[in-house]
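I have placed the structure first, in the form of structure tokens, so that the comments after it can refer back to it.
What you see is the complex with one protein chain gone and the rest in place.
Entry: chain A
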Amino acid sequence: LSVPPELPKEDGRPKWDNKFQYILSCVGFAVGLGNVWRFPYLCQIHGGGAFLIPYFIALVFEGIPLLHLELALGQCLRKGSIGAWNTISPYLGGVGAGSWMVSVLVSLYYNTVLTWVMWYFINSFQEPLPWSVCPLNENRTGLNEECYESTAVNYFWYRKTLNITPDVTESGTLQWWLILCLATCWAIVYLCTIRGIETTGKAIYVTAIFPYLVLTIFLIQGLTLPGATEGLAYLFTPNLNTLKNPRVWLDAATQIFFSLSLAFGGLIALSSYNPPKNNCEKDAVTVAIVNSVTSLYASIPVFSILGFKATTAYWDCLDRNIIHIINEFDLPEESIMRQNYTAWFSFLNSSYPEKIARLKLKSCDLQEFLDQSVSGTGLAFIVFTQAIILMPGSQAWAILFFIMLFSLGLSSMFGIVEGVFTPLLELRVISKSIPKELLSGIICLISFLVALCFTLGSGSYWIDIFDSYAGSLPLLVIAFFEVTGVAYVYKIKRFSKDVKWMTGRKPNLYWQITWRFVSPLLLLIVFVAFVTLQIQKPPSYTAWNPKYEGFPMKEEKVYPPWVLAICVLLAVLPCVFVPLVALFHLIKRMCRSKDPSFVLPEVFSCQRANS
């Protein structure tokens, strides 16, 4: 690692080594775990290829304008989220504080997901893979009961990894293996962000490009597996009827929004290190398109492999039935094959219905296996790990898969940590005396200690809570205030002038309309729909309880009131900064009402600030 002793800086601000590093950082931040385990799931449940229509509409009218706004803001103001919004207008300072708060909350639980990925990664070096066999029970007479009733993969995830408690109120104990992995993950984050973008800029070359390599390898492997074509056909067959359901449009809008990692303040931080005269318009369009294309590209291997898994399960089901029939009727082996199973079955059922009924055969339906759709951690740690066991050379595939997930998550972590780190560097007066290494070390250490809560037995329930409440609603609110703040407080005319100074071209009609009307309106609609859907049913969760009658099905439980209070707190805390800071400045202004020049700050413009 050759770090230049002093980067050339006119105003004391570090710079990207080259443009490619900057674009790669933005792409790495946007492309994350959601592209692999959320987008394909949404495609599948919302009518396959038909989902692309609302997805691209949302991209064009919501994703790209907001992305351009944030990148232009950071580049013009050359400050992190808190400083940037304070400069735009002190009344909007709360928006910056809110984004900073969200970044802090998300960084806590996001790294714990990476901890799970790391745990699976270091377990992938074993032969056989630990999630492929059930362990024996205590007196060695049979398999472990919990594992036997569910599957080995489920057992490894819920028991050996999470050691999950049956209820969110039962905290359980700290899992020491997860603590070790968590420490490692935070050490890796510290290593890569130790000097801010000087070090992340180098690390991003690996973490942003490597996932594409692995996806390509999985694509080639996935397409050669039997059943891949069924999976892909299932994924992409368009069912235009689903577009009538407003839920589909809401999911498309939220997916684009969260996928591009807007309103975290990370994009503002990343673009603040740019030279002021940089074409942020082209950058925004590039990053958004690369993100969407990556989602599509990732869904192909994912669904080939899911199709393979469904086909294998279907064949296993058939084979089990065939063995039962052969054993019962003492027919020679290989007399019934998968192809003539249905013919044989109908013949035997008509001739010996009681014998067939006694066998209690399961009906095997390929469509049913394909319909078992999962998203999120379930896809990666349960469904995919099961598919990997079936592939030859499973260790190599497992190692590749988990390194890919780790890189995807790590490059997103860089953006989130930059969103936390950059405002702190600017905010503190003593930042000159504290070296960057120490500040980033303190941030990582504090985050590690707080994230220890997620290594408890109930940790994964808490992560679901954080993901649903801290990582969703506040972002919508903050983005809405971002767009309306720039459009109506800072005024679009001034902003267009700034963008023209930076890119050399005045933003055309598309940008004017989307910034002024379309995006704020869309955000408002999405926010209202989101809240309405959340309120409609009491928040519940599914718990893994071995003592439940319906085990291995998960038990539906409702959150107790104190947990609900925490959910509300998580959702409200970042949002509350916006009105609070505005109110604070309003009161300050009213106290100094004799001084008229305190109404608005001096007219700020990019040109004046940077020349």
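Rule of thumb we're sticking to: contacts are C-beta pairs under 8 Å (C-beta built on N, C-alpha and C of every residue); 3 or more make two chains touch, one makes a residue touch a chain; residues count from 1.
Everything below uses one rule, namely that contacts and distances are computed from a predicted model.
Trainee: Can you work out the missing subunit's protein name as recorded in UniProt? Choose among "Multifunctional methyltransferase subunit TRM112 homolog A", "Origin recognition complex subunit 4", "AP-2 complex subunit alpha" or "TMM27 protein".
Mentor: "TMM27 protein"
Trainee: Of A:Gln75, A:Thr165, A:Thr199 or A:Thr312, which sits in contact with the chain we cannot see?
Mentor: A:Thr199
Trainee: With the full complex in mind, choose from A:Asn327, A:Asn508 or A:Gln607 the residue touching the hidden chain.
Mentor: Answer from the full complex: A:Asn327 touches the omitted chain.
Trainee: For the chain that got dropped from the picture, name the residues of chain A it touches.
Mentor: Counting over the whole complex, chain A touches the hidden chain at residues 1, 3, 5-6, 119, 122-123, 125-126, 133, 135-136, 140-143, 180-181, 184, 187-188, 190-191, 194-195, 199, 326-327, 330-334, 435, 437.
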